[in-house]
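Heads up, the thing below is written out as structure tokens.
A single protein chain has been omitted; all remaining protein chains appear in their positions.
Coming up: chain A.
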Amino acid sequence: MSLISTLARLEAVDTGRAQPAATVRHRHLSERPLVFVPLITAGEAGAPLGALVGTDRDAPRLLVVPQPRDRELRFAFLAELADVVLPYVDGFAEAVEAAERSETDPETGKRVKVEVELCADAPQMLVPSRAGVDLVRLLGRSMRFRRTAEQDPETPFPAPPRVPLLGRWLTHFGERARVPGSCLLLAMTDVLGRHWATGQSTLEDQHLGALLAWIDPPEGRSGAEAAEEAELARDDDGQLICPPAGPATDPAFDNKLLAPAIERYDRARTALAAAEDGVEADDRLGALTAAEREIRALVESRTRPTWDAVWRGLDLLRELPEGARVEERRTRDRWSFTAHRDRVAAGEPPQPRRDDAVTAANKLAAREREQARLEAQEALDDPLAMAARRLSGEAFAGEVVDVVMAYSESKRPSPRPLVTVRTDDRPHLGERVKAYRSLGGKPQTAEFVEYAAGPDDGLLVLRIMDKMGRGKEPEPGSVPEKGDRLCFTLFEHEPRGGAKLPDPEETPWTHGGPPGEDPAPEPADPVTEEDLL
């Protein structure tokens, strides 16, 4: 945490309201996001209990597993989930635009441009909290190796047709969420926490209700009071008034309400199975339906407040103007989405349990590169983010006080004007350290020459190095003028990644060597009688 954000938190404590931690919105928000509010059963490896899911704020679809330990019911839940998620995802797969991508020609080994499809927009899934992102990944893992009856007639417990495909998409969303700045799958607490500083710790910010209470407290109350109420207030029944955003439920809810309801459901089911004639069966079916309805009501009562909270968070975020470079990152999401669409369409096997060495190294390198890019872009989009970089000596802002024309000493002299900037910032400069400023959206490079007076006077002499055209005279507007207010950064605006990694076939022996010939597809998880997911 930088000192600036610490200060913002302290101001939030002082004023009783969250303070801005960003002046623009740094994440793309889809116009039609898919909101997913899942609940799981305590103690099981991600056995779902229910969920609210959908794109319509007023009409979420309620999915419930009345007995979470029953495989059939769980498959029914996953099939229903697939019925909501897959049409939503498919809706983005069809509208495409033409784009170019450079690829290595397999015959000549040269880089050539190829025409490819790029989806015009990409889906966006929103979950309440970071634990929800983990659950999406876990559900993806649990489903993508399942076999349907069509794929494998011998499989002991075939999954419903579209469940493995849902697993692959959820895996892709979960994996993409690990790339900094990506927006295919977002946790509402993370996005809100990026844009507001509350008067509590980041640990407490994980509670969506408390976080919203700080950002937008009810009339006449302080954020601290409202947040504490959201965390702790219970009704006469001992239940939390603002249920946890999940996916884990409150133990008091499990023990007092859910467990008895599930027990009634189990009894009704046993009774129905033991019914001896049609009339009796009808009665008992009624009892079973009633028991199921009761569990549905319970699940809805715990998910609906969170569902509303996620949409309220969206409202608050939409009030912020979108940062200028957010669209560029969104395009990367579109590439990622298109690539996975193509892999599915090409009939490739599901994502492996473990990545091979080259894929894993590539993923890590990509995440590092995107982290650097995100930090640079956020700073360029947002004066508040830039302020933190200025404070840490990675950027400086100031006024141009003098410009002296100078030329390089080559055969064809090019303009290398010397610009003197007065700044109050304390950048970490050394001889020929490069600094960059944004000129019409592109970075212009300068080199630090010297301090005009002394290191403490804040007069910096910089030599402008590029973006001045080919002629002897710089193009108009390409050289700063006296009186201009400029902001230079010591970090690159468009950070580059490291060296290219070898192709998987060239994996060095230190990293396991090249993969074997055409590896067999990964087997499904073995199923035992007592399996729970």
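Structural remarks
Going forward, contacts are C-beta pairs under 8 Å (C-beta built on N, C-alpha and C of every residue); 3 or more make two chains touch, one makes a residue touch a chain; residues count from 1.
One rule holds in what follows: contacts and distances are computed from a predicted model.
One chain of the complex is hidden; its UniProt record names it "Secreted protein", one of "Imidazole glycerol phosphate synthase subunit HisF", "Citrate lyase subunit beta / citryl-CoA lyase", "M42 family peptidase" or "Secreted protein". One of A:T249, A:T420 or A:T489 touches the chain omitted from the figure, and that residue is A:T249. Among A:L62, A:V116, A:A372 or A:A387, only A:A387 touches the chain that is left out of the view. Listed here are the chain A residues that touch the chain not shown: 1-4, 6-11, 13-14, 20, 23-24, 41-46, 68, 138, 141-142, 199-204, 224, 232, 249-252, 254-255, 259, 321, 353-354, 382-384, 386-388, 390-391, 525-528, 530-533.
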